[in-house]
Each structure stands twice: as C-alpha cells, then as structure tokens.
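What follows is chain A.
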Amino acid sequence: MKKKSNKPKSITENGEREAPFRLLLAVLLSALAAGLGYAVLSLPSPPPGLSSHVAANLETSGVSNPVTAVLLNFRGYDTLLELGVLLLALLGVWSLGVAPEHHEPPPGPVLDMLTRLLAPLLILVAGYLLWVGAHAPGGAFQAGSVLAAAGVLLLLTGWRPGAGFSGLPLRITLAAGLGVFVVVGVVLMLLGGRLLEYPPSFAGALILLIEAAATLSIGTTLAALFLGGRPEAGPRR
Partner candidate 1 sequence: MPWLHWGVIAIVLPLAGAMSCFLWPRRAIPLGLVTALGIVTCVAGLGWQLVEQGAQRYAVGGWGAPLGIDLYADGLSLLMLMATAAVGLGVSIYSIGYFNREKARYFWPLWMFLWAALNALFLSADIFNLYVTLELLGLAAVALVALAGGAEALTGAMRYLLVSLLGSLFYLLGVALLYHSFGSVDIAILAARVESSPAVWAAVGLISAGLLLKTALFPLHFWLPSTHASAPAPVSALLSALVVKASFYILLRLWLEIFPPTSAVLGQLLALLGATAVLWGGLQALRQTRLKMLIAYSTVAQLGYLFLAFPLASITGWTGALYMLLSHAVAKTAIFMAAGNILYFGGHDRIADLDRVVQRLPLTVTAFALAGASIMGLPPSGGFIAKWLLLEAAIRSGQWWWGGILILGGLLSAAWVFKVVGYAFTRSRAPHESRAVPVGMEWSALAMSMVAILLGLFASWPLALMEIGLPFGGKGAE
Partner candidate 2 sequence: MSWDTGMPLLVLASSLLPGLVIFFLPEERIVTRTTLNLAGATLKLALVGVMIWGALYGHHYETRLPILPGLDLVLRADPLSILFVALSSILWLVTTIYAIGYLEGSPNRSRFFGFFSLCVTATVGVALAGNLITFLLFYELLTLVTYPLIVHRGTEVARRAGRTYLIYTIAGGTLLLLGTVWLYTLAGSLDFTARGFLSGLGGAHHTALVIIFVLLIGGLGVKAALIPLHGWLPQAMVAPAPVSALLHAVAVVKAGAFGIMRVVYDVYGIQFAATLGVTLPLAIVAAVTIIYGSMRALFQDDLKRRLAFSTVSQVAYIVLGIAIVGPVATIGGLVHLVHQGVMKITLFFCAGNLAETLGIHKVSEMNGVGRRMPWTMAAFTIGTFGMIGAPPLAGFISKWYLGVGALDGGQGWVVFILAGSSLLNAGYFLPILYAAWFKAPPDSWPAERSFGRRETAWALLAPPVVTALLTLAAGLLASAPFSPLQWARFITTLEYAL
C-alpha cells in the first residue's frame, strides 16, 4: 500500500497500473512470500498446540466435538464477539440504504420448482447440522449458513418477508444469537460464576440453546445481507 501512494498515478486503459510498477511490486511481494515461507519452514517441528489441553477438558465441556467445544465453550467469548461482528455488518449494510428493487424477471418454473423442493430440505439439513455439531463436524455456523442458503433461494425466487415480519420480529430474530449468548453469559455471572462459565452438568444444554439461537440468527442475517439493504418500511409491492 505504501508503494501505491508513492507511485505516480497512471492507469492503463483496463484500469490497471502500469507495467514497471507491477513488476517491481511483484518482485517485492515474491520476496515477502519467500521470507514468510522461510519463517514457516523454520518453525519448531513438533507443533506445540493446545490439543492436549482441549482433550483433557473435553469431558466437562458439554460436547464431544473438540471444534465445537473450542468455539462455544473454551473460546466462546470469541464467538460471542463474532456474532456481534455479524450483526454489526448487517447494521452497516442497513445504514447504507434500502434494499434495491428486485428487478429481475420472475424465476422460471425450474428454479421455482427447485426452490420449493430445496428450501425445506435445506432447513432440515440445517437442523441436522446443528444437532450433530455436538459430537461430529457441524454446528451453528454451518447450520446457519445452510439456513441462509435456503433463504437466499427464496429471495431469488422473489419471496420477501411480510410486512408483519420485517419490523421488530425480524430484528429480534437477527439479534437472537448474540442476545441469547449475552444473556446466558450474564445470568451465569449473576449466579456466581464468571462470564460464560457453564456448570458442567448444564454445559451441553446451554451450548445447544446458544447454538440454536445462533443458527437462526446467522441464517437470517446472512440472507438479509444478501438482500443488500434494509427492508422497505412502506407497504410491500
């Protein structure tokens, strides 16, 4: 980036920067990549990761899939903030303006049919992924994004949330993931623990509760992001 600001601005016709500059940059970045590659190769060979710590505490984490245990329990605070990032991105998109008009032609019969079939299936898959995440690959994020895929398909066929849903109910759905996470964390604090310190006997249930809310929010948020703006306030078309 530094180079960019120092370089005289001359842009070739197809919107790219001139050749000598590109060459210089390529050389510099190759050197960077080589240096980073050397750094990687020089790393100590036995990876000193946290596998043993995770394994030792998996028992009390409430789930048996180590990745889910890290995401929702050991480093659950990261995930909490990350749900914040997701909601924040949506807020940002909404603050930029109303969702653009949907001016594509109505979907052909094939897509329409496909959607009718796929959407429920995807929702089922999402539910399965959410449930299975406790002990096998899967979890809230994967489930949420499959849910979002169903939403995107519906949006592509011209479906829009009803006026009754696009107000507070929609906003509650969007904020549910972060909201439930925060409420669980704080309630545990009020009960005398630390933030997000699940009692081992409830950990599994709490994680499932959080994941369920998160799945719903992630799915809705990602689909809403696809819409590219806030839902119109006025009457629907």
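Regarding candidate selection, all candidates are chains of the complex that A comes from, given by their letters.
We adopt the following convention: a contact is a pair of C-beta atoms (placed from the backbone, for glycine too) under 8 Å apart; a residue touches a chain by one contact, two chains touch by 3 or more; residues count from 1.
Computed from a prediction, not measured in an experiment: that's the story for all the values here.
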| message | If you apply the contact cut-off given up top, which option from 1 or 2 ends up touching chain A in the complex? | response | 1
| note | As the complex stands, chain A meets candidate 1 at residues 1-2, 4-6, 35-36, 38-40, 42-44, 47-50, 53-54, 57, 73-78, 81-82, 84-85, 87-89, 91-92, 94-96, 168, 171-172, 174-175, 178-179, 182, 185-186, 189-190, 192-198
